[in-house]
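Note that one protein chain is taken out, while the other chains of the complex remain in position.
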Amino acid sequence: MPFIPHTNDDVAAMLDIIGAQSTEELFQEIPASLRITELAGVPEGMSEADISRLAQQRAAHDGGVVSFIGAGAYEHYIPAAVWDLATRGEFYSAYTPYQAEASQGTLQLVYEYQSMMVALTGLDVSNASLYDGATAFAEACLMAVRANRKSQSRRVVTTRAMHPAYRSVAQTILSNQGIELVELPIRNGTTDLDALAALEGEDFAAVCIQQPGFLGTIEAVDEMTDQAHAANRLVIAVCNPLALAVLKPPGSWGEAGADIACGEGQPLGIPLSSGGPYFGYMTCRKSLVRQMPGRIVGRTVDVDGTPGFTLTLQAREQHIRRSKATSNICTNQGLMVTAATIHMSLLGAEGLRRTAARCHANTRSLAAKLAQLDGVSIAFEQYFHEAVICLDQPVAPVLEALSAHGILGGYDLSDDYPELGNAMLVCATDARSEQEIETYVTCMRDVLAGVQAV
Amino acid sequence: MPFIPHTNDDVAAMLDIIGAQSTEELFQEIPASLRITELAGVPEGMSEADISRLAQQRAAHDGGVVSFIGAGAYEHYIPAAVWDLATRGEFYSAYTPYQAEASQGTLQLVYEYQSMMVALTGLDVSNASLYDGATAFAEACLMAVRANRKSQSRRVVTTRAMHPAYRSVAQTILSNQGIELVELPIRNGTTDLDALAALEGEDFAAVCIQQPGFLGTIEAVDEMTDQAHAANRLVIAVCNPLALAVLKPPGSWGEAGADIACGEGQPLGIPLSSGGPYFGYMTCRKSLVRQMPGRIVGRTVDVDGTPGFTLTLQAREQHIRRSKATSNICTNQGLMVTAATIHMSLLGAEGLRRTAARCHANTRSLAAKLAQLDGVSIAFEQYFHEAVICLDQPVAPVLEALSAHGILGGYDLSDDYPELGNAMLVCATDARSEQEIETYVTCMRDVLAGVQAV
Amino acid sequence: MKEPLIFEYSLPGRRGPTHAPDTMDAMDGLPADALRDELSGLPEVSELQTVRHFTRLSQQNFSIDTHFYPLGSCTMKYNPRVCNRVAMMPSFINRHPLGPEEHGQGFLHCMFELQDMLKAVTGMTEISLTPMAGAQGEFAGVAMIRAYHLARGDTERRQIIVPDAAHGTNPATATMCGCEVVEIPTMADGDVDIEALRGVLGPQTAGIMLTNPSTLGVFERKIETIAALVHEAGGLLYYDGANLNAILGRALPGDMGFDVIHINLHKTFSTPHGGGGPGSGVVGVNERLQPYLPVPIVGRREIKHGNDQYIWLTGKERPQSIGRLSAFMGNAGILLRAWVYMRLLGARGMLRVSEYATLNANYLMARLVQAGFQAAYPERRASHEFIISLKDIARETSVNTMDFAKALLDRGFHAPTTYFPMLVPECLLIEPTETETMQELDAFVDAMVEIRDLALRDPEEVKKAPLSTPVRRLDDVRAARQLDLAWPGR
Partner (left out) sequence: MKEPLIFEYSLPGRRGPTHAPDTMDAMDGLPADALRDELSGLPEVSELQTVRHFTRLSQQNFSIDTHFYPLGSCTMKYNPRVCNRVAMMPSFINRHPLGPEEHGQGFLHCMFELQDMLKAVTGMTEISLTPMAGAQGEFAGVAMIRAYHLARGDTERRQIIVPDAAHGTNPATATMCGCEVVEIPTMADGDVDIEALRGVLGPQTAGIMLTNPSTLGVFERKIETIAALVHEAGGLLYYDGANLNAILGRALPGDMGFDVIHINLHKTFSTPHGGGGPGSGVVGVNERLQPYLPVPIVGRREIKHGNDQYIWLTGKERPQSIGRLSAFMGNAGILLRAWVYMRLLGARGMLRVSEYATLNANYLMARLVQAGFQAAYPERRASHEFIISLKDIARETSVNTMDFAKALLDRGFHAPTTYFPMLVPECLLIEPTETETMQELDAFVDAMVEIRDLALRDPEEVKKAPLSTPVRRLDDVRAARQLDLAWPGR
């Protein structure tokens, strides 16, 4: 009986103490009309060996490909030590550090994490994680609406240069509170600044800027930030944290810096894993901390004056504030934060910078090589580690043909950005070797030739 | 610079304290004639990502086969918890528990291990491991020669039913001390008892019995033990410890039981890993403990009377006894013992018994199915989990053909046991599924048909 | 020994990492003013320092793997190691979320099976795996309830009814969904006050959120009446599945009349709690709410030559969906762990989960009551958890629940949940889970008795606790007043 340690003698002794005849009797308060005695539709159990074998067979279907897809989830090399440490039982099987004295390991780690995110984003304070980049973005919008004392607006300016899934998640979440997202169009792969200028005089709680944008391109963050502040709008920065190792941090955008930064923490040591678990990060100015959603760890002292760590500002949270909480989030993505903190410690600033620069160089190399093929061009010149590639034919069949060769050639933009034509987003991170890039280019040449031949 | 934490400032400060100009100067006592400044023949270093990729490419050559080879190393299912726990840094990166108070984790674990091996073998005391089954066997012979007060002999009786590699390792080790191994022939796959009887009256320090024998067969352990004791010979039992979950333990052989048991610990949670690291186990009667090689952990108390664990009987060992030590072994196979102890705890007696029985049943099923093919027969009827299969044609080409289909069909006995004809040893452990067994049989049918066709 | 901050090990110029490219490539494709000059404030430490630091930190945690952890409402049961092993198989962890379905059939097949098994244990019609924790599942549920009413033109239904014993996420979720929270009281026997419920039902009722068994550790016996009343009033029923462990295979929320449910896979299905998460809050619905389920969902397409193909169902197939809740598909790796756990246990194993979880809770409650402790609902059967109130002891000795909690730490036990649910004064919510032995429960009783006896004899001594943890009692007020949320040394 998996994982249940009771002997028959134990059960008898326990029932005796309880004063019950059988374990069945313990369920007597469930109305008879509702009682069931078996679970049709759940197969019989298996041994650990059998489930391992089955999983191995399933996994075998999914491997053996080389991916050039990014679009919000990136394959980077993760040092072996990261997950060896993160999956230590003491991290893996603990929960939210409600008993601070028995959870100093997790608490100190989160304090270190918060410090690192503050360093990366150039803002003052960080929370202990949200679910993922998309929900962090949605929470940032809610936070801005709550926090912007100078605005009464329940509208937020966003842009088509932002990750489409982030926009769609924010839509799901914000629409229930009647908060409206106003979307700016793009021009040359970045937010159309004229369209932004056209909103002058209107009241918005915040302006959201993704840097680098979903299309890999670089926004005019300084200009956009200053303009937003001039119009009493808060600035929400959505950034790939690895990119922040080389890009100007949100805290330094424009004159005053962004007010809130958030994004997807996955590039900091989290495997792709079909989309999760990842984690959303969020940092902000100190003055906004009481509006921040999620857990926060603070340093304090114990009765002997020894420094120690504890959850703090809990009055913002649902278990105290209930219907007036800053968010309903409870369980967050702690283990991912554990891994990310270890990852950042191992790489340090220099390691993160080199990794970011290698991603940039690899994607530039890939894009340049692809652009030498007939019928292929690069859409926008400046990008971090993702490039929009345009074909002279529909993208989907090309990607399909590449996939048959074990190459996941990129993300098809046709659905999300029909205005870009036959476009796709390619990404070659540090995890891609020169040889893999060559193979991709060769394969693409063959595929395009083949398609043209038909 | 991999793994070296010094900053340039550190180095300067350190040299200053030392009073040296450069790190070079620290090597000044090495005669100039011997100094080198580079290591030709060692390639340049690589990053962790690159070595991981290279290793992955290499490993890709070696997988994708299904093995029916046993012959002293066996694939069994190992629960996930075993190596998760054994590779915890506190076990993985500690050394021999010289400072007992700082090593209670390892010491208590070894005490538990010793207790489990005592339970499996039915003898009184165990050491903390030797290198592997073969060296444990050699050490057992040396020990018997030292320990047998009733015999002056430097000769030991062994048998062709014993693992050929064990005999050859023992030969390497014993010959240097002029100890002679006298080898009995086999009959029907087991030791020829008549040949043993013919040694009556001769002085031998010990008789060695492997159970099950290398050919998978079952020795007449009771008879052989009693006969040896009657002739003042010690009995050395060499046993697969997993088999001991179901077979009569050495401590119960004959009237008085074997005197020493030893063997390969690999079936207790250690992966195949191309042959190592495994571990040799050894247990013996209490009266022989001072002749036992290797480390031993004992339970005692501390100054407060709290029970605790420590290395004991160290006066047998080389670091105290030097040239008069029971053995030169120092570093043993501690981590493997850690894994084995966890493995045995997880499986318990019942789990080990079921695993052993499944191996027996699987091999019986495989052998029976193979024997239904034309030109294939089973050589011996009684065996634990390895069966000798005879073909009507040379074995090597058949195994090669199977291997081309990804099936490692068994161990070719032609070199070691020419007297058995075209024979091979097959093994289907619990790790082999019914379907894999079927595939083997089908493949063998095709291969034999193919060979016959030619 | 106190472990320094990782930053305190850091020195500028510690030798470069082996974990990144050897060289710094040029960032020449970008304008200079988009770049940052320097990045300070990350530690520069060696791999050994990192390993040693985080290994030592880990040792400062209590966890299931080291301690009995009877944190009520959280189901801190053993997390099987094989679940992690499987989820970390290279082909699974390296799979890109946007990879084509052809290269994800293994993963999708597991997810499809998981959906099916979850239908079976809830009695619901369809499942979406995407919510990333219980609270997000609640959000999805309430959002679906709203979408349902809106689709029917029922725009005034904005009230969500919540019992006073509810977990804080319930009211917080209702607010996040733009609803108004209406709290109803609990009766002395732990069941919902039906009359109060009647009083608040009406044309403004969107629905009710219930946990059953409730956070009071008892099964809501009048659930069928409640369901009838709410449905009659035009509202829907939301089942907070945090306590599903108690009734796994014994009763189905679908049969009780619930329209929507979330399940915390990190509770009932034993995925790791990870020091705070990640979790998974999958949702299930009956036919009523099916069109609104969040996407993506895993579907199956029958194809000619035998084998089925697993596919993603998105907004295209589900135009009425409340939409996406995560950038991709949710916490896939956690879902895989739950799949392994469920397949390992199988149908019979699941029935045993509730059997032994309930046995342990009732036994522990009985032992504590026999030892003189006061159960909040002594006349009721415990579900998989139960409440002890220390209010009498607190009054007599001034040793309160918090002191008890800290004294338990000194005795090698993680404390139960304290001061929740709020309606029971000085309460401990105790959930032993099915993976603990009777002997461990007995040791816990001994510790509780020892603390109580010490409290009667020498209350100040108890109030000193904890004494054996890396730090002693922490100054929470200072933490909130003198905010120190990031290392100032940068």
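Letters A, B and C mark the chains as written, and numbering starts fresh at 1 in each.
Please note the rule applied: a residue touches a chain if its C-beta (ideal position, glycine included) is under 8 Å from a C-beta of that chain, and two chains touch if they have at least 3 such contacts.
All values reported here derive from a predicted model rather than from experimental measurement.
Here is the thing to keep in mind: the chain we left out touches A, B, C in the whole complex. Touch with the chain omitted from the figure is made, among C:Arg36, C:Arg56, C:Arg158 or C:Lys464, by C:Arg56. Interface note: of B:Ser67, B:Thr191 or B:Gln210, the residue touching the hidden chain in the full complex is B:Ser67.
Only one of B:Gly45, B:Pro185, B:Pro397 or B:Gly450 touches the chain withheld from this view, namely B:Gly45. Across the entire complex, the residue among A:Leu34, A:Ala49 or A:Met162 in touch with the chain not shown is A:Ala49. Chain A residues in contact with the hidden partner, per the touch definition given at the top, are 1-10, 47-49, 79-81, 84, 89-90.
Those residues of chain C that touch the chain absent from the view are 1, 9, 11, 18, 46-49, 51-52, 55-56, 59, 64-67, 78, 80-81, 344, 412, 435-437, 439.
Heads up, the rule we're going with is that only the chains that are shown with their structure count from here on.
Among the inter-chain contacts, the highest number of C-beta pairs connects A-C.
In this assembly, the C-alpha centroid of chain A lies 20 Å from the C-alpha centroid of chain C. Averaging Cα coordinates per chain places chain B and chain C 46 Å apart. Residues of chain A in contact with at least two other chains: 47-48, 52, 77, 79, 87-88, 430. For chain C, the set of residues touching two or more other chains reads 14, 16, 19-22, 45, 47, 51, 55, 80, 82, 84-85.
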